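Removed from the display is one protein chain of the complex; every other protein chain stays in position.
Showing chain A:
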Amino acid sequence: MTRDVAVLGAGMHPWGKWGRSFVEYGTAAARAALADAGVDWREVGSVVGADTVRGGYPGYVAGATFAKALGWQGARAASVYAACASGAQAIAAARAQILAGLADVVLVVGADAAPKGFFRPAGGERPDDPDWLRFRVLGATNPAYFGLYARRRMAVHGDTPEDFALVKVKNAAMGALNPYARYRKRVTAEEVTASAVVADPLRLLDICATSDGGAALVLSSVDFAHRHGVARPVRIRAVSTVTPRFPNTVLDLPDIATDSAVAVEPADATFRASIARAAYEEAGLGPEDLSLAEVYDLSTALELQWYEDLGLCGEGEGAKLLRAGVTAPGGRIPVNTSGGLASFGEAVPAQAIAQVCELTWQLRGAAGDRQIAGARVGMSANQGLFGHGSAVIAVR
């Protein structure tokens, strides 16, 4: 029996600051995915929503909120929160229901209306929350952590700000070809290195913005896809949602310190690398099989780190891979063909789903001007706050 599930439909609401509610973005994305799948909403047996964290109940009960907006029809509903990995956990929950025979067709939706400027923790005096503490005690924003990673790469691997800028140039060029992206303008390396420093050594154009946006998928059993007349659907072959292993020795958001390695030797792979490794093992595939990858480029420097964590190159060789054009269109393994977060910005619950939308369109050969020729295997990867792993491998 196959462990694959089929991706019947993919849909998005264009990203940007539109000033509307997350319900509107998610519902629009859901309707687009259903139309793409050719599935009537009343046929959907289960809805899984990736939660936002905006105040009040609706953001925390995303699955049912989208179900109500689409019209109550008695489907199962679930809501998941895993920070940036929320979308991947929603896909994982949907897949588990399909493989367990609980539902034939599942709608997965993530959407957000993000605040302007820096992300910040929920209000109140909450010293038991590490996310609250890092802001209160250190003023350590997300870009501050990206700055620490970038500086560390410069010191250890010899990366330069010019290398980082080239990531933005590559991703902006792809985003310019994507009608769902917020930023549709090409950017030059000079523009990146001339933009204001936010968190040394990173500048404004090295760091992704916050955005509104929505993304949705219609997943089904492979049998349903065949009955539905789709002979060769894009299939999801692996979903990795692993946690770190103790001791986690990379200073991860939102922590003030790492785990101590005094008692236990750290694993041979970092958390980010273990996220990818779990997906490869589940899929029975390796980095050499990939046609393309979508990774979480919260900062330009972080994208280079992902090259190494995905096994596209050895440790410290990310910038070399980029400079050789391997991760650009026409290269051996193009990365962030959608334009990435550099072009979309962050809409937290939607982004991991949006990554799989891009994989789906690429694997169908339906990605328009940004199509990667002959794409057969695609991988997405990201990392959610508080130790949430997220990677998906899709094949055709």
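Quick note on the criterion: contacts are C-beta pairs under 8 Å (C-beta built on N, C-alpha and C of every residue); 3 or more make two chains touch, one makes a residue touch a chain; residues count from 1.
Rule of thumb we're sticking to: contacts and distances are computed from a predicted model.
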Name under which UniProt lists the unshown chain, selected from "Probable glycine dehydrogenase (decarboxylating) subunit 1", "Ethylbenzene dioxygenase beta subunit", "Benzoylsuccinyl-CoA thiolase" or "Small ribosomal subunit protein bS18": "Benzoylsuccinyl-CoA thiolase"
Which residue of A:A100, A:A231 or A:A263 touches the chain not shown here: A:A263
Contacting the left-out chain in the complete assembly, out of A:F66, A:W132, A:Y183 or A:F271: A:W132
Touch criterion as defined above, residue of A:A144, A:V242, A:L285 or A:V326 at the omitted chain: A:A144
Positions on chain A where the hidden chain makes contact: 117-118, 120-121, 123, 125, 127, 132-141, 144, 147-152, 155-156, 196-202, 246-247, 249, 251, 256-264
